[in-house]
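Complex shown without one protein chain; remaining protein chains in place.
A, B and C are the chain letters, set down in written order, and residue numbers restart from 1 in every chain.
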Amino acid sequence: MEKKETAILLMHCPDKQGILAAVTDFINVNKGNIVYLDQHVDYVQNTFFMRVEWDLENFIIPREKIEDYFSTLYAQKYDMSYNLYFSHIKPRMAIFVSKMSHCLFDILSRYMDGGLHVEIPLIISNHPDLEWIGQKFGIPFYIFPITKENKMEQEAKEMELLRNENIDFIVLARYMQIISEDMIKSYPNKIINIHHSFLPAFIGAKPYHAAYERGVKIIGATSHYVTTELDAGPIIEQDVVRVTHKDTVQSFIHKGQDLEKIVLSRAVEKHIDRKVLSYKNKTVVFS
Amino acid sequence: MEKKETAILLMHCPDKQGILAAVTDFINVNKGNIVYLDQHVDYVQNTFFMRVEWDLENFIIPREKIEDYFSTLYAQKYDMSYNLYFSHIKPRMAIFVSKMSHCLFDILSRYMDGGLHVEIPLIISNHPDLEWIGQKFGIPFYIFPITKENKMEQEAKEMELLRNENIDFIVLARYMQIISEDMIKSYPNKIINIHHSFLPAFIGAKPYHAAYERGVKIIGATSHYVTTELDAGPIIEQDVVRVTHKDTVQSFIHKGQDLEKIVLSRAVEKHIDRKVLSYKNKTVVFS
Amino acid sequence: MEKKETAILLMHCPDKQGILAAVTDFINVNKGNIVYLDQHVDYVQNTFFMRVEWDLENFIIPREKIEDYFSTLYAQKYDMSYNLYFSHIKPRMAIFVSKMSHCLFDILSRYMDGGLHVEIPLIISNHPDLEWIGQKFGIPFYIFPITKENKMEQEAKEMELLRNENIDFIVLARYMQIISEDMIKSYPNKIINIHHSFLPAFIGAKPYHAAYERGVKIIGATSHYVTTELDAGPIIEQDVVRVTHKDTVQSFIHKGQDLEKIVLSRAVEKHIDRKVLSYKNKTVVFS
Partner (left out) sequence: MEKKETAILLMHCPDKQGILAAVTDFINVNKGNIVYLDQHVDYVQNTFFMRVEWDLENFIIPREKIEDYFSTLYAQKYDMSYNLYFSHIKPRMAIFVSKMSHCLFDILSRYMDGGLHVEIPLIISNHPDLEWIGQKFGIPFYIFPITKENKMEQEAKEMELLRNENIDFIVLARYMQIISEDMIKSYPNKIINIHHSFLPAFIGAKPYHAAYERGVKIIGATSHYVTTELDAGPIIEQDVVRVTHKDTVQSFIHKGQDLEKIVLSRAVEKHIDRKVLSYKNKTVVFS
């Protein structure tokens, strides 16, 4: 599927009459062909959200000046928070892993297949267990063993590496370490985690064991942006699967792994496609 | 569907070789025709669970002596906990409601339809709002308004009424009161509640509001036996439905009501059909 | 939830630049406050769909002239197909039933609860079995026994009754008769049926038996608008539930009834709320 180059605007602002008309008019008048538009009004917060994508082929305003014009003419007027993306610029994504391979494999299989519009310059791990996968797929694999003592130091090195590689966002593909505040604040709403429970149930360690103890009849997985409060960031995607009294902790883990990888990959795809908008610890996920 | 009279044995005991063979042999030798058998072994707890149902038509042992024989010959030997039921004896069920009608309607529509093998001699409420439904369906409706001051006293009256009516178990069909310890202990694993969240997430009051605040992408409902710890009893059934950023607290409530009524009715049906076995704050729910 | 009076516009037309801007501008300029807006572009059919709802309180154009103005100024220009509704006018709905009560009960329990913004002046049946429900709920219940011989004649009487009662749309709540072409053509996209399978699987009679024979692992239910081709009209809503080898035809039917009633009621609610738009044998269902 070859795609024409497009611009994508992801925005929110206080809801007022005429915003949608103003923005679409800006695109239409300048000969942009809208190929996607979805909007949402949160009447509780009185906030307007929109994702609009238009073909740049005949667009009159040169790419490098679009943001300037838009900002001056509309964003300030309507008090917008917005991001402007161009489809020909692939975001750069780092993957963090520990010992389990299922989420990493799922992401890489989509990537190798051409299904993810992203660059993956590197994988980071605190263990060497999955290095062979990086080698198999030809992706540089960096090992930063982490202990209580060296955590700050190792994370500093990781962040330097991320900066050097111009990483835009991070995916924690069952990375079994808590990220420290510094790193989280450097990547606000740009670190995607997969938690192996139906949040907010079973926050923290060993959620399948806890779910088994509680005797639930359904287990889940949740992908969310990482914030400084553990497992409490904006939820991007969740899914669940039924269990019964015949299941064990082991079968919870087994069934759960399929959930985890699909839920994480769906969230990563939505993020890459610029379809997730975070706002007040929630997300708007456009279709 | 006319059904022959059957006996139903619901049991659990420490797992040992030969239990299943012993019990089925007991039934076979005495000319009972097994029409249902399901068993489960919890290898963690080393516990054997079974539900077996057999046709009494040609069964040699008279109905009133079955329990005696079974207890002497097998239950003591294998250290079983068990219950023996007869299909021709309908359990007697009380429904507690407050102001919302959807769960009550769902149960009563199944009851009127002949779909529930149960007697419903009475409905109890702390509000008069749903009295008209009791009247419509010809079921006595008792109102016990509850305040902080009179709670003990009113519950005592309720329990007297339940005793007089030989109530076997209680269904809390969105009854918005916390049941006191006394009543709970009088009906162990015999009070079925519906909680309008995916437990253990959002315990307590206003779970839909809490779910909306948290920004979840899936909401749920949970039916469970009531224990003295709030919303922490053995879970019988759960189900979920997807929500998006377009949903509001109101639409959570609206979507959730369909979940609540179906999840509660399924749990009630399983209980009535003697297919739920509680053990260590979990349930085995036979198919 | 008291709601202000609103106007609802449901429309589609060939997609062109500026339609959304034009329509929202029409509302804004005339001091209508938009409380709901959702749109969809089908890029395959090049068709634009929209549902917009606005508060009439300060709207300058008198209610009775809105359609005239809108038609002249916009609908003709953009070649729109549209419907304009006012929230204070409740649609009038007829329910057709045969012998099974679960769908009827589910609709009526929502209706009695105030959950359906609709009038139900009558129930029609080909059997007397459910007359008692009509009586219980105080809704006139008309019996038109149907045989091969009298079908045309009876349907003619039914249609006269529907006309006399100003019925806007019909719900077939497990009505076990095929509606003849005449009646279908009189109510285009205004007869909602529930089929007890996951369409297009198991069209026609006895779908649960067919599903059991086929050994499926999931069963479903489908609500759709009735067209002259059997079970082939635009699908409004579907849902499914898992089954296993332990299930029987009887348990398929039992599990399926919960699906049927919820799927039908959801479709009916969407229709009543003017959120369903039919187009080329498909539906756009706004959230």
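Keep this in mind: contacts are C-beta pairs under 8 Å (C-beta built on N, C-alpha and C of every residue); 3 or more make two chains touch, one makes a residue touch a chain.
Computed from a prediction, not measured in an experiment: that's the story for all the values here.
Colleague: Can you tell me which of A:Ser71, A:Ser109 or A:Gln177 touches the chain that was removed from the display?
Modeller: A:Ser109
Colleague: Which parts of chain B face the unshown chain closely enough to count as touching?
Modeller: Residues 17-18, 20-21, 24-25, 28, 33-35, 37, 39, 41, 43, 242 of chain B touch the chain absent from view.
Colleague: Name, in rising order, the residues on chain C that touch the hidden chain in the full complex.
Modeller: Spelled out for chain C, the touching residues are 40, 42-44, 49, 198-202, 214-218, 220, 234-240, 244-246, 248, 281-285.
Colleague: In the complete complex, the non-displayed chain touches which residues of chain A?
Modeller: These residues touch the chain not displayed: 1, 101-102, 105-106, 109-110, 112-113, 115, 136-137, 244, 246-247, 250, 254, 258, 262, 265-266, 287.
We take it that only the chains that are shown with their structure count from here on.
Colleague: Same or different interface residues for chain A and chain C, judged by whether over half of the residue numbers are used by both?
Modeller: same
Colleague: Compute the distance, rounded to whole Å, between the mean C-alpha positions of chain A and chain C.
Modeller: 38
Colleague: How far is the middle of chain A from the middle of chain B, if each middle is the mean of its Cα atoms, in Å?
Modeller: The computed centroid separation for chain A versus chain B comes out at 42 Å.
Colleague: When you check chain A against every other chain, which residues touch at least two of them?
Modeller: Within chain A, residues 43 contact more than one other chain.
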